[in-house]
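Following: one structure in structure tokens, then a few remarks.
A single protein chain has been removed from this complex, and every other one stays in its place.
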Amino acid sequence: MKPAAFDYLAPRSRAEALAMLRDHGDTGKVLAGGQSLVPAMNFRLARPEVLIDINRLPDLDHLRFEDGRMIIGGLVRHARFEHPAVEGPLGRVLPIIAAHIAHLPIRTRGTFAGSLAHADPAAEWCTLALGVEAEIVAESADRGVRCIAARDFFKTIFTTALEPDELIVETRLPVPAENWRYGFQEFSRRAGDYALAMAFAALRFDGPTIREARIAIGSVGATPVLAGNAASTLVGAHADAGVIEAAAAAARDEIEAGGDIHGSADYRRHLVGVMTERALNQALAA
Amino acid sequence: MKWVGRRLPRSEDPPLLRGEGAFTADLALGARMVAFVRSPLARGRILEIEKPETGIVITAEDLEGVKPITPRLTKFNYVAIEQPILPATFVHYVGQAVAAAIADDLAAAEDLADRVFIDIEPEDAVIDARQALQDTQRPVHPEAPGNVLVEAAVRTSAVDASMDKAARTVSLSVRSHRQSAFPLEARGGVAAFDRASGRVTLHASVQMPHMLRTGIADCLGMPEADLRVVAPDVGGGFGQKMSLFPEYVVLVWLARTHRGRFAWIEDRRENLIASTHSRDQYHELKAGFDAAGRLQALEVDIVANVGAFSCYPVTCGVEPLMALAEYPGPYRIEHYAARARGVTTNTCPIAPYRGVSRPAITFGMERLLDRAARAIGIEPIELRRRNLVTSFPYRTAMGLELDRASYVEAMDQAAALIDLPAFRERQRQARTEGRHLGLGFAVFNERSGYGTPAFAARGMEITPGYERVEMAMTPSGEIEARIGASPHGQGLKTALAQIIADELGVSTERVRIIAGDTDRTPYGWGTFASRSVVISGGATKKASEKLSLAIRSVAARLLQTPAEEIDLEDGAARARSGEASLPLAQLARLAYHQNHQFSDLIGHGLSVQADYDPAGTFSNACHAAIVEVDTATGGVTIERYLVVEDAGRLINPLIVDGQIRGGVAQGIANALFEEIVYDEDGNILTSSLADYLPPTMSEIPEIEIHHLQSLSDASYLEAKGVGEGGAIGPPAAIVNAICDALADFGVEIDEIPATPERIRRSLEARAA
Partner (left out) sequence: MTAHDIHFTVNGIAYDIEAESRLSLADALREKCGLTGTHLGCEHGVCGACTVLLDGAPVRACLMFAVQAADAEIRTVEGLADGHELAPIQRAFWEHHGLQCGFCTPGFLMLATWLLEQDEPLTETRMREVLSSNLCRCTGYQNIKNAVRAAAVELGKWSESETA
């Protein structure tokens, strides 16, 4: 299980990296954490001719706050989110999610942006990005910077809106006020495994009334998806057991699931309902 | 203080802790590396193998004259199938090695392997054993038109009459899915040609070095004396490293042919698709009980998928024949009928894995008893109590002699430790809160330490079993013991040193155990089948006694005291009365260098040998599991896991407990997690650890262990084998617990692993 040969490039500046991507984007790959790419290379399922290692870029490993948003630099690693990075609902949910991402020695290397760019439907960050309406900022040497909404970003399995010459330089997550409640649940066979289903729930309250709701589901189809029907059953309602159950049932009914050896489509759809219910309850308890 | 019985930390550990162990891959540095090109198809005719224009690629045409691997049984309608070292005309399973690509490093060898093109005309594969029994139009091997490679049947005279008379009959169908032994170090070997001697040394990650030497020499038609096989540090085996594999034959062929040094280090993908598998069985059971719940008759039909080829040396009879012989386990069953078939398919060969058929047959028996107990309306342990063997020795319907054991006592102790009434109350309480707790038991015995008689009964052309120990005291007074067993993580060297230390009155630090090297050890069978402490340990004790006698006879002359009045203790020979004593180092020096004074007593030097070939001894255990089932997801949490084990005399309880815990973890994997999955075309869908799921620390609970010690004269040491038992009980105990938790729903699960989806499906089927 040794990878096919490739050329290794280690740019020292963002401009240099973008120029390399322009020249090699079609046959090459960005190497960030490498925790998904390198296994695929070791199995020779991926055979990039060139790797552009962005780990030595000086200005990508930052986490900052701007205009009510958390700005996650292109090299911020999963482990950074194991401890609360910010007050409030987002700060509370990030460590819960991070704990589900593989295991610690993976989290010390793997990056938030790399996870989005890889677009594994089982990736927790992809589901979160969709659920909080994140914006992905991509840059290329020729066209400069553009901002892509999460709902437009995930195209299909392992495929995103990124062009071959583009690099995710940062991701922006809204930092919500305290009247938001977030919950995240997933079910997997073993600790750290790819989930069979996951649900992220975000609820905005006005007193006891839910004014806004978003439910993102991951790990059951080609991309993370929003459970729009389920969310709309919640808007205007008071959160009680019946309402939560109805929302979970709606999510189960509206999500199209695929099956594999770890779970049939029917089982995964069933789990969508269970995870949605639990994520909503977790959000209420948060 | 005696050494035997102490929780002595192992002498094996310090180099392993320092990262200074020598595993096979560590010995491969600088060798030419071999990458095998493996069949991408389950079945088909090889039309052409296109080799790249540059680089060394070996295929069947290069191996002219090399004989196939052909293990044999002389009984049970066995059909011998030849397994080619590299196939010339036909591939039989995905992962079968077809060509070997050689380069200076492994990455380059894989590059070369990528450029080998195998043109195969595909044929429809037969994957499932039941399908193979029906689908006989296209036999996997023409020699076996019905796809059955081995078949045995027994029926005592009154089975049908007893079944007819039974007050109640219970039937069930058991499915045990396919599992990999998954040693953390995969297979591998380094074969080096020595130009000075013309010999080849093969260092390989194996459990049976002597057997491997015989097998390779037979295939290559070379003198065994020109081959040395060494098992260095071995990163776990669990049975997967017992068999002779074509890859090792290729390595030795390369070393001899090219007069060089060649290594193959198996990667994890190869290990999951092409190293051997196990446990792929279907059982049909029917039992008759009298009105008091006593078992009157048992009838079983065993269908074991043995894969594409028979494993060497134990053959593909190993799983079905063991199931046939041992199905009734520790229960009194006079009237017994069984049929067992080993069915060939286009899948990776099946070979022994810790427990062999016993996890599956224990699962079958214990599920049967739990179902019967529910039908009768009594506690499962009560039904067991009415049926367990209580007087020993007991001769089973199959003629096996069960030596002294503690079947009922172990179960009663487990039930007492659980506090059954308190659990039932807690369970009721939890139900009112919507939580589903369940308790399951598994009572079983483990046939261990069996020598040639047991293997001969299977009609094996190669009949393993005995062990020899050669023991000497060196002139400087250490004890060297050369053993035929081949430990690979069990801590056998420490345990044997404890036995020797007691007999010879020395510290274990004075003992060196030499194992796993055909040049330095007597012919022996290796380490498998829960045999090493019983057989190699028994031979070690016998050899120690002989050496003690020799030492004491020398001391007798030097101390002018009768030998029977001399004790060996604290590294010296001492006269029991008086002050006279002699350090062993001094005595040994004299025995060798002033040998003329003692040669009439001991011959020349202080060396002895002893053999042991016992019929076998049954250890036993009761496992108890408390689980909680999440009925929404089908997820299972093991809240408590308890083992009451009877392994007779414990040589080193630290090691025994380690064996049990490790076995239980593998049994939990079998019960809940691990499954090798093929699609209907024979592609393997579990070729990475994202898809094949060995449990982590989070999935394995604390395992409580309690010991009983039935001392039996079936074992010279009074010790019983314990290597496999841990892995035998968990599927039965855990699935019984799951079914107990879901009894309100009427859920009965007879399939392992009991995955969350299978549990959900059972719940849904009951709800519908």
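Here the chain labels run A and B in written order, and each chain numbers its own residues starting at 1.
As a convention for this text, a residue touches a chain if its C-beta (ideal position, glycine included) is under 8 Å from a C-beta of that chain, and two chains touch if they have at least 3 such contacts.
All figures in this text were calculated on a predicted structure; none of them were measured in a lab.
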Out of B:34, B:174, B:220 or B:234, only one touches the absent chain, namely B:234
Missing-chain contact, candidates B:133, B:615 or B:700, resolves to B:700
In the whole complex, of B:70, B:257, B:595 or B:688, the residue touching the missing chain would be B:688
Against the hidden chain, chain A presents residues 1-8, 10, 31, 34-35, 38-39, 41-43, 51, 53, 55, 79, 99, 102-106, 108-109, 191-192
Residue list for chain B contacting the dropped chain reads 9-10, 12-14, 16-21, 23, 25-26, 29, 107, 182-186, 233-236, 238, 267-268, 488-491, 654-655, 657-658, 661-666, 688-690, 694, 696-698, 700, 702-703, 726
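Just so it is clear, only the chains that are shown with their structure count from here on.
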When centres are defined as mean Cα positions, the distance from chain A to chain B in whole Å is 44
Chain A residues touching chain B in their complex are 1-5, 39, 43-44, 187, 189-194, 196, 261-264, 267, 270-271, 274
Residue positions on chain B within touch of chain A in the complex are 106-107, 110-111, 114, 267-269, 632-633, 635, 673, 677, 685-686, 688, 690-691, 693, 695-699, 755-757, 760-761
